[in-house]
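Here the complex is missing one protein chain, while the rest keep their positions.
Presenting chain A:
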Amino acid sequence: MDTECVSLLPRVCEVLADSARSLPDDTTLEKLLDWFTGFTKAGGSLLEACPCLLEFVSTVVYNTTSDPSVLSFTLRLTGLMAASEDGFIMLQEYSVLDLVFKLQHWQEAGLWDDPCIRIGWIQGLWSMLQHPKALTFFVQSGDTPYFIEPLLQLQTDRSIFVASAANQMLAHILLFFQPPLSAGCNGIGKKDGDDKRTHASITDLDQPAITLENRAEYAAVVTAILEYLKESLVPKENTQLHQSLQLLKLLSLLLTQARSPLRDMLLQTVAGSLEELVTTGYSQLTVPLMDVILAAHSSGTDEPDKHITHLLSSMLKINKPADLIHAAAAVLRRGHHDTAHTAWAVRLLLLPLSIITGQTLLGAAGDEHHLSMVEQLKSKTLCIPVVCVSLTSSPQITLMPADFLPCPPVTIVTAVLSLLRVCSGHVSSSCTGCTEVFRNVIGSGKVQRCALDALTAFSCSPGAKEKISEVLTILTQYLDSPDSDPTVLHKSYQALVKWTCVCKDLSSIKDQLRQDLIRVVKKRVCDMRWEVRDSTVEFLGKAAGVLKSAKEEHDVFEALLGGCSCTTPLLKEALQDPESYVRASAISALAQTLAHSWHQGAALTQEQTEIVSRLLEILSQDTEGFARRAVIQFFITWFLSCSSHSPPSSSTSSSSSSLLMNSVHSILSLGSTDLDWEVKVHTLELAELLLDEAFSGHRGYGKGSNSHPALLHPNAVVSDQAWKSDLVSALSGLVELGVISVLLSGLFDCDRPVGLKACQLLITLRETVCPLSLEALDATTAMATVARVSCELPGWGWGQEIRKIVRMKKNDRANEMAVTGADEVCSKEHNEAGEHSVSEGGESVCVGVCEVLRSLGLDERLGVLTQSSDHVHNSPLSLLQDILTASAAHAHPDTQPGQEVIVDCY
């Protein structure tokens, strides 16, 4: 812990303990506690590091007039300090613990009614209960555990935060102190006599912390909690449903984590209550109850308990169809592997689909729940959730082993397809579904979305591929329908991409369908709603990207959407869209569409030239950042796909990559002067690619080398001279492209991420062209040519800034030289510098790249930039200072209002 902080802490404690003084803001205490927690977690001992805290706690706890939030903080802090055994012992020696956690103390002071005290109390105890001594304290002497009673009462606290914390606290005690696995065969389930005998064996095992005494204490806690569970699980009246809900959650948590003796006891205790809950059938409790039963049922080791199996069967036979569906869905969700129950749950989940669509999903045999389900589905409010649950589970069902399924997976796909048809109002007269239900689902966006999600997932189902033609027909219908909601259209596009991506063979698709799809897409690009235009443009990009990357023999993209010749004009049109999101999507989509031709190094077309000039226009004129960011990304993608094929710079002038290289300069200069910091960062990413490209294979270049391992062959013989001239030409190339200017201007950017990125890149560059380790050497011979490469600095802004730094550095060095008497070197250096003399302001001038790189103090800068801009404000020291300042300001009531200390709240 920082000594400065430690020295401030006593005064801070004083402020906190003084009920008259105020705190800067209400998050202060939380921040303080976070700091302490972090320190403890890192292994530090709070009491040792800050002895003043002990005094603080013992003072505050007596002062019941303190702010409740400070008291709550004290409770939690005490718990934190007592989390280690040493701390615990010390606190007990000072008899602080008893008072802090004594319920009566708070009740008598009238503070217990404040929920923040109650939650502080729970959390304090919780933090403390990390070792056996704390358990002893928790239980204390007496017949019933001392703290357990109030904790159980808090389960039904009127504040849900308190109730929930109390609930989790119970789970913590039960699980944390449960005996280790190896001892778990007979432990606590037996009577006391038994207990003692097993305890002897436990202490022999690797659990020195759990003493014999602890075992008894733990048993007492367990007994009390179990007793409580037994009594309170079944609600006495409807108003207590909330409590039951809480307890069921606790129970399922316990059952999934508890080991054998505890688990068995839990099951034994609650068996009756669970049965009662199952029989009573509270709808709100169905899902949590199901979770409990499933957790109990999947015991892992042995045959599941017969009783629990029976309960599970009963849950899957309850007479409320809505609950039944949820129960069945829970079985699937928990990944249950009991064949009979899973198969039954699958039947239940498929029932609504089967009823609505009339598909024979469940075989010829009638279902006992058929009639009640039909009734349920006829009511609009109840119908939609049931159908949605059924749909959501259907993809999982299709992937199950055949013996769980009442029908082949394809039939389920067919059913969902016909449900989609019903939803859009296209009910064929041959449909044997329940017409009374149709009116509830026709036009329901929710059902449509669920069904489309299911359909998307079905693309991976076995045998689904044969449905491709039908699927595409329906999706085209949805895309064409004037009533489709934008979200429905979006999902339809997603499904379309997924299906065409999975099913490569589209030869079975009829021409008519293709034409329809192309027409629909063309129409949707002109939609009135920008969301729809955006989804459509995005789809075009994805389709081009996904479908092409598959590199199939017959181009799916070509087959389905008519290829680039069809979609590029649409995307070009979308570049003019009034909505910036659409423009941005169109730019990304264009990148995905053109990537293929770039990759193949196809010849330059008039269209590409047009697109590039339009993009440059967007970059320089668009008012929205999204579109401008997308433009830079576009060029990054282009660059990547060209360089993976052949270096862009080496291409012939007629290929598209020459166009790219010709545009780079404009992009870099426009991008680096953008107002949006993300555009600038993207521009730097492009600069990084150019760096990679230029120095790939060079010694010392850190990043690009990975992508071209062949060039780095250890035995490659490259003459030193050749390497140098290469380096010079690469660096000059970068200067010419404007990469160096972009990096240098980025370094002085007011946005930290930009500065950071630029700094990192400049360091990489420096390591490549003029590594510091070679500094002494280069002055003489080798690096001299590289050092001659210069770049132009503008006479304003960052240029001026750099010149100032370079001049200062030079003066320093000159002084140093004068002292050491290294005249010769000095004069040489001076001469060189004279070539690109650094003059004051106005005109732009040239400076040596290497010189600049060395002068800028990049490593120090990196250190500063890496720290977040608010690191000072967020430091514990700043927090402590804030507290002190605020209290000081408050202590002088005659302070002028204008002079008030404004506390930084974030």
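Quick note on the criterion: contacts are C-beta pairs under 8 Å (C-beta built on N, C-alpha and C of every residue); 3 or more make two chains touch, one makes a residue touch a chain; residues count from 1.
Everything that follows uses one rule, which is that contacts and distances are computed from a predicted model.
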item	value
Among "Annexin", "NADH-ubiquinone oxidoreductase chain 6", "Integrator complex subunit 9" or "serine C-palmitoyltransferase", the UniProt name of the subunit that does not appear here	"Integrator complex subunit 9"
Contacting the left-out chain in the complete assembly, out of A:E4, A:D34 or A:D483	A:D483
Sole residue of A:R21, A:R263 or A:R524 that reaches the chain not shown, by the stated touch rule	A:R524
Sole residue of A:C431, A:V502, A:A602 or A:V728 that reaches the chain not shown, by the stated touch rule	A:C431
Among A:K41, A:H310 or A:R439, residue touching the chain not depicted	A:R439
Sites on chain A contacted by the missing partner chain, in the whole complex	425, 427-429, 431, 435-436, 438-439, 442, 481-484, 522-530, 573, 576-579
